[in-house]
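What you see is the complex with one protein chain gone and the rest in place.
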């Protein structure tokens, strides 16, 4: 059993990590921290998790990190980098769920988030999209867990760009997310009466997940790729759908793209091309580490329409983090992640 | 007071017509019909409308149409055309909420819906998008009420194409609708537990509102326009958002587009450019005849992002039908339609 | 046109007052205040209300009250009493939506809320449940708008107790409210992801609406009445249902109780006994000033089950306040309040 610690465990990604790791056959949660709940039992923060006998502690002193051998950091960006540096200094491994290490180039980070607090560590981090970078993840000491929107976008697009089946120019990514993506903090936007029976875009033309997406599509292309990306807030708790419009290369059809996906993701347990004529629905992957994708030809419009669904808190955050943990520790990738979606 | 009849009043657009017309100062509902509820009081179908003392009758005999002077037909397509023909034969005016008369050219209709049951009547119909075709509507005896998706799409795009501010090629319309758009019939798709906490596209690359949209954008352009249109089902009852991606003409910016909208819709009471930095939210127009639109530059992607919200049952159906009624009867366009959105 | 001012207009009851009063044929909103939004246009607070050309002002100086002739105060309790005193000192009338004047006896208030800031004013206030106290309301200068739970509970129970049809002992009121009852403030409880797919009681055995209910049932009985009252939070924005269990007097049946309601509420436009076998649903009264009630015999349990639905923000707050305004100004009670429920 690996002793794992969750730093910043009182948020939604923290709760989801606790849910998954508490049932993981090779992990034991020995440490959860939260500045707000120090000294309090887990159930005061999450009564739903009352069967687990855990108490929040503090992580302001480095000795806190002696309490575990592997760490998940789920802190706001910048705060995360500082803690990650301290954990790495102890010689321990980390999956960081913040945005802090998603760019190897501190300049790219700076463009999106401002000056990086630990630029020296950026290059040490491996981007934790296991379906694409599994080999690097296996040997990593620091894995940057991908953003939810990038996960839902890169997974379907990477193989198609790599295989030259679609044009890398003019890609439109229209993404929709449940409200849990905004975190547990109480805000006007996340008030039930504001989010319920409501639908809107946000951070139009300015969301910081766009450069993260572009960075990896550029790797697939071998040249700079730019996308138009728009996130939307949907009145539901969990789930993310990216509807993607792209120009197919001449003669390329749905069957070609599905074949490319099946080949690229052969043996990868968490990516699935939707069977038959099924249209991916976020409900199909609720609470799981799965990504379901589909594509339809739209010749009249000179486009293909790609759809990709994940659970933003699971494959978009915490279960993906556990998938990375599994790889980093040499476990089977599916350990602790095999459950089916809560239906309905 | 104009005596109005609602044919097919037991569906959601029927209920919304009843809500609006029962409070309309120049209309009196004298007839509501429904095959399913013949002889039953309105409250058996809609207990919410119990204060209204109305009883469903039948419309299988033409004498039924003597009971009113103006008609709203809210029947399934094909069924509607047949009834409309019978009402027109009585010399009475109709706003038809079905798809049956949305194409003046029976061949266009046929391509989307199959052979038209009354091709002779197609050319008599006026497309009831009052912000664009008010003059024709005023003189019409038969108005085809627009589809909800076309309303939300044509309103923002028409002036921009007409003014040559955006390219007419490569337009992507990613639309999202509340569940009421699927009608009141009980289906697997509209089951609460299937639609709640669920998000998906449907009728991808094949929805019949696409040619309706293209038909009017082509008029704006003076040449054939094709779009990529994808509808989505959102877990909420009412509301529709279209997120539209277009290529701006060289040098065109948000301010130019907003100016074009303000000029085109000058004096039009129901179209509004979102004030300040407000992002249109479907909740802002709930239960009203309003359309709120906004646009943002996205130079890095070579696009602009246009957002447009309506209430699919109101401006997307029943209040728009009443707006057409007002114009056809020579009333002020806002009569009975001035209420604010239910908030929250 | 009466010039009306809304003090504390940025909350949900303020927004609902604005929606109703902006369409009221005999009222003109000339003043809205909010400490948080002073100097800002209404749309910055409520974009949904952007068609209204209103700007928030301050009410810290008494001269603010010169801007209107009739006032609605929608402030937190205690804060409200202080402002009401200042308005009354100007010789103007007020409907107060806070809890501050719901008890004529300052001692009763104290037991529930603590020491009253203006005990001298308590006896001047009339309890604004128009279906019971219309005569007093007509002559009042200060009306205390009832709480939402008391409105939904007193309306069905008062006539039955008064007529001696049910025992006044052992009444159980199990009430359920939409989230808007918690106000617009951002809290953990009202976070979308906490309230959605969630159901729970709150303030069990301790909610301050219980004494308010008891106070008026005691008047009906002519002796002290105690009830068991439990509020619940329901994952929906608007609506309130009270399910009430009582012991019928010997031989009393549903028909007797329905008859008592019909007689007591004869000519009262906003109370309705559910027709036929209809079970009251909060959706039936959404956005209206209506209360729908029903009762069923439960002889096996020696009880009757009474159900009563209102919209907590409308009849439970803002439309009821306008009803009181109408009575205080000598207008027809239904002025501005005749619209049907938004359906669906």
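In order of appearance the chains are A, B and C, and numbering begins at 1 in each one.
Throughout what follows, contacts are C-beta pairs under 8 Å (C-beta built on N, C-alpha and C of every residue); 3 or more make two chains touch, one makes a residue touch a chain.
Because the structure is a prediction, the values reported are computed rather than measured.
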| item | value |
| --- | --- |
| Neighbouring shown chains of the undisplayed chain, as defined at the top | A, B, C |
| Touch with the omitted chain, as defined above, among B:162, B:184, B:219 or B:253 | B:184 |
| Absent-chain contact - pick from A:222, A:299 or A:339 | A:339 |
| Residues of chain B in contact with the chain not shown | 12, 179-180, 184, 186-188, 190-197, 235-237 |
| Positions on chain C contacted by the hidden chain, ascending | 170, 172, 174, 176, 178, 193-194, 196-202, 204-205, 210, 226-230, 232, 234-239, 241, 243, 245, 279-283, 286, 296-298, 300-303, 305, 307, 309, 344 |
| Where the unshown chain meets chain A, residue by residue | 12, 15-16, 18-19, 22-23, 41, 43-44, 46-52, 180, 184, 197, 237-238, 272, 274-276, 278, 281, 283-287, 290, 292, 338-344 |
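Convention: only the chains that are shown with their structure count from here on.
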| item | value |
| --- | --- |
| Averaged-CA centre spacing for the pair chain C and chain A, given as whole angstrom | 46 |
| Interchain centroid distance [CA atoms averaged], chain A/chain B, Å | 39 |
| Shared-contact residues (touching 2 or more other chains) in chain B | 197, 237-238, 281, 283, 286, 344 |
